[in-house]
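Some notes on the structure that comes next.
Only one protein chain is missing from this complex, and each of the others stays in its spot.
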Amino acid sequence: MLPAGAHVRAVYLGDLHGGVGLLNIVQDNTLLIDCSTIDPDSARLVANEAQNKRLLFVDSPVSGGVAGAKAATLTFIVGGSDEAFSKANAILRYMGKNVFHAGKAGDGQMAKICNNLMLGILMSGTCEALNLGIDHGLDPKVLSNIMLQSSGRNWALELYNPCPGVMDSAPASNQYNPGFMSKLMLKDLGLGLDAALQTNSSVPMGSLARNLYAFHNASGHAELDFSSLFEFYKNQKG
Amino acid sequence: MLPAGAHVRAVYLGDLHGGVGLLNIVQDNTLLIDCSTIDPDSARLVANEAQNKRLLFVDSPVSGGVAGAKAATLTFIVGGSDEAFSKANAILRYMGKNVFHAGKAGDGQMAKICNNLMLGILMSGTCEALNLGIDHGLDPKVLSNIMLQSSGRNWALELYNPCPGVMDSAPASNQYNPGFMSKLMLKDLGLGLDAALQTNSSVPMGSLARNLYAFHNASGHAELDFSSLFEFYKNQKG
Amino acid sequence: MLPAGAHVRAVYLGDLHGGVGLLNIVQDNTLLIDCSTIDPDSARLVANEAQNKRLLFVDSPVSGGVAGAKAATLTFIVGGSDEAFSKANAILRYMGKNVFHAGKAGDGQMAKICNNLMLGILMSGTCEALNLGIDHGLDPKVLSNIMLQSSGRNWALELYNPCPGVMDSAPASNQYNPGFMSKLMLKDLGLGLDAALQTNSSVPMGSLARNLYAFHNASGHAELDFSSLFEFYKNQKG
Partner (left out) sequence: MLPAGAHVRAVYLGDLHGGVGLLNIVQDNTLLIDCSTIDPDSARLVANEAQNKRLLFVDSPVSGGVAGAKAATLTFIVGGSDEAFSKANAILRYMGKNVFHAGKAGDGQMAKICNNLMLGILMSGTCEALNLGIDHGLDPKVLSNIMLQSSGRNWALELYNPCPGVMDSAPASNQYNPGFMSKLMLKDLGLGLDAALQTNSSVPMGSLARNLYAFHNASGHAELDFSSLFEFYKNQKG
């Protein structure tokens, strides 16, 4: 699990400083499972080279964090051939609750990118809607309960309410201890923008969520849980 | 169920053209249930006048549409005193699946406004994330299934997928026959902006969703289901 | 010069508390010049009533601030009949450098609204572009000079650079002493959103500028000059 495409390419393909590249070392038919969250192109490049060397490679970005790892409830979103997926699944299913075959090589990364674009949108949207209600005198617990059972329902309201005091188990009620750090949300939203730039896709909502996190992180919140964006809206009332 | 605050004020309070106003006609202790979706201030004004006249008034905006009415599965989001709510609930529970007491007079309107702000955000976000995946070669059914079981989960992915062919029962798979018309989504998002202007609240995500719907509606989509925003992203690929 | 439409309507038309209304007091053919910045509908209502009473009324919002008043270099943007404009211009030209006839009653307000929507957009855009350059090691004076003579040229770069130290006369180089307060920029952008809601117009750029100012004002910057938004971008780097 490496931070970015450049690292993954260097590890698997080698580099200009004498690094040999894992693809050149391992035996034929070795299964390579890469759980980094990186740009899809890097994953596709490595997968292609792996195929040329008769190796099996899947991109298998993960979510669920440390808690998910401890509880073996991680989610793996896998890209690769049916054969490679089948072999990877045999292992990953012991570590996770959900193992998805998203498509061909690189599609694991891409599906996670799309999911996390949605996550940034729904978290910022939930922070915004709850704060608007609070500004108008609504009780956030009452409002959250209503929205959870109405068409505003989403993962944050279900499992990760960003308003302190509404959900005991959520980081919001634990000083925003991560969880999932704001700086990682920013990284993932950046991957979403990169992908959109590649295909000239319009991503106004995801871009705006990304820019809100950029503001939030730069003022010292980068290492707090990403639900702390709630404070970016709230603290503003001084 | 009237379209706007001006109508509600005229009906209950009377107007300058000889209209008497319902509050001046009904007997003491009459319970008045107003199911319009309007600005909270109008609801508060009428509730206040009702109280002066020893009448019980609740603002009780509803969601669920024609389908929900037929199936008696509507959601009512009620604002008013405990006494007024208790009496209203005795009636509304026969028409709906959920009857929420959001708070005092006007809070029914405000809670619905917050919910529908979130709805506009999650629907536009879902359209955006699915289209980005499609632009990168992902199968929308596969991607939707992954997101539905991951942190991108939200009401649209659960019950109202905006991509044609993914969910048989959704308007997207029925020529976007409403459902809930885009023009009504625009109206509700407008109420959200109004509320935010009142309290100087920042609502960047909801404002952007509102403006996307303004573009979409003005090009002939106003009477299609609001999930047709999917096409605003998709058709753009010509 | 009153703060909002409600005040203007009360002063000219009277109210429910015994206030008579200026239109009922003044002599026939009196010229009324209202320099408030308010919603166009209120201006149109008063102008209409004035016409019924054989009075001349113009909406004539102003810009240029205290400095402009002292130097007689104010700008007036006038709405009203040709006759009313002609009479108003005879007076206003002594107080201002520019007196524009924007159109019929209410158009003075509307033209100012459009101008100030653009102002919010160009000021936030200039803050954003300069900060991006600074983040990449560019000298803001050098960058400002280049943009001023290129296609990025705009009123802020010409007369009101928001980066401290670039332009001696600008509020940015004087602790952001107003000038034109951020809270007034927020008010004007709110009038722009109101106008857009009325006609279902899409205003994504102006809405976003409005929401940035809402964030900025709520954290204690409301009474600083509106160019202080530069700090909203900059301080974020901690």
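Chains here go by letter, A, B and C, matching the order in which they are written, and residues are numbered from 1 within each.
In this text, a contact is a pair of C-beta atoms (placed from the backbone, for glycine too) under 8 Å apart; a residue touches a chain by one contact, two chains touch by 3 or more.
Keep in mind the model is a prediction, meaning the values are calculated, not measured.
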Task: Candidate in contact with the missing chain, chosen from C:22, C:119, C:170 or C:224 - done: C:119
Task: Given C:13, C:47, C:209 or C:224, the one touching the chain that is not displayed - done: C:209
Task: Option from C:50, C:84 or C:195 whose C-beta touches the chain left out - done: C:195
- [ ] In the full complex, which bits of subunit C touch the chain not displayed? Write them out.
- [x] 40, 63, 75, 77, 98, 100-104, 107, 110-111, 113-119, 121-122, 124-126, 128-133, 135-139, 142-143, 145-147, 149-155, 158, 160, 192, 195-196, 198-199, 201-206, 208-209, 212, 233, 236
- [ ] Pick out the residues on subunit A that sit against the missing chain.
- [x] 186, 190, 193-194, 196-197, 200-204, 207-208, 210-212, 214-215, 217-218
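Basically, only the chains that are shown with their structure count from here on.
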Open item on the list: Relative to subunit B, which chain's C-alpha centre is the most remote?
Closed with: C
TODO: Measure off the straight-line distance from the CA centroid of subunit B to the CA centroid of subunit C, and report it in whole Å.
DONE: 33
Task: Distance from the mean Cα position of subunit C to that of subunit A, given in whole angstrom - done: 43
TODO: Would you pick out the residues of subunit B that each touch at least 2 other chains?
DONE: 196, 201-204, 208, 212
